[in-house]
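Okay, here's the structure, questions in a sec.
All protein chains but one are shown at their positions in the complex.
Right after this comes chain A.
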Amino acid sequence: MALAWRAARLDERRPQTATARSLVFTVPGWPGHLPGQHVDVRLTADDGYQAVRSYSLAAPADGDRIELGVQSVPGGEVSPYLAEELPPGAEVEVRGPLGNWFVRRPEQTEPALLIAGGSGVVPLAAMIRAHRRAGAPSLLQLLYSVRTPADVWYADELTDHDPRLDVRLLYTRQAPPGTARAPARLTLSDLEKPAARLESTGTVYVCGPTGFVETVGDLLLDLGRDPATIRTERFG
């Protein structure tokens, strides 16, 4: 059966960083989704012109409510409109859920390593939130590469003390005072320990810009991980 376009009403828009927003929509008839999946969002101008872009779902299924993560791209056709202009209560159209590969299913309660670059954290946040909601006892590790402390999405949730979630922030430009690791791009030594804590059959999810995902994928292969255990999602 073909996926339908559904009306989605903007309920809430929350800032995550200076340029990133969480958008919560109500989508009557939403069929539910898996952590890691995304949706297409369609905008329509007054003359009928339409533009469509994909956005990751940031939270597990919650009835007919969905949360998207939108990073506003300067000069972008769709993201600045969603991040700043779409009025609360107004509608867009969404189609989904999409993507059945970069997903963590409810029955997957085993440990996993999540590696995010920038806004690549969005689909991984859905996995973390689902893991918490299910009360799964196993450990999720999140390695999260950001430019500066001000660029961290979901800061409240990712910094609290949950023994089943081990978050390591890797700053590339500027780190908070007292951070032992000097600001730098992710290297092999950043990956060694987290990878060693995950058994060889455990899944590694990597999401971020292409250059980031390429680098992380190469380093994981250098560490001897089986390519079949590495799932990637890229943008840009």
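Assume a residue touches a chain if its C-beta (ideal position, glycine included) is under 8 Å from a C-beta of that chain, and two chains touch if they have at least 3 such contacts; residues count from 1.
In this section, contacts and distances are computed from a predicted model.
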item	value
Among "Sulfite oxidase-like oxidoreductase", "2-oxoisovalerate dehydrogenase subunit beta", "Polar amino acid ABC transporter inner membrane subunit" or "Multiple sugar transport system permease protein", UniProt-listed name of the chain not shown	"Sulfite oxidase-like oxidoreductase"
Hidden-chain contact residue, picked from the options A:R13, A:R132 or A:R234	A:R234
Touch criterion as defined above, residue of A:A150, A:A184 or A:L221 at the omitted chain	A:L221
Positions on chain A where the hidden chain makes contact	1-3, 7, 40, 42-54, 77, 81, 85-87, 90-93, 98-102, 210, 213-214, 217-218, 220-221, 227-228, 230-232, 234-236
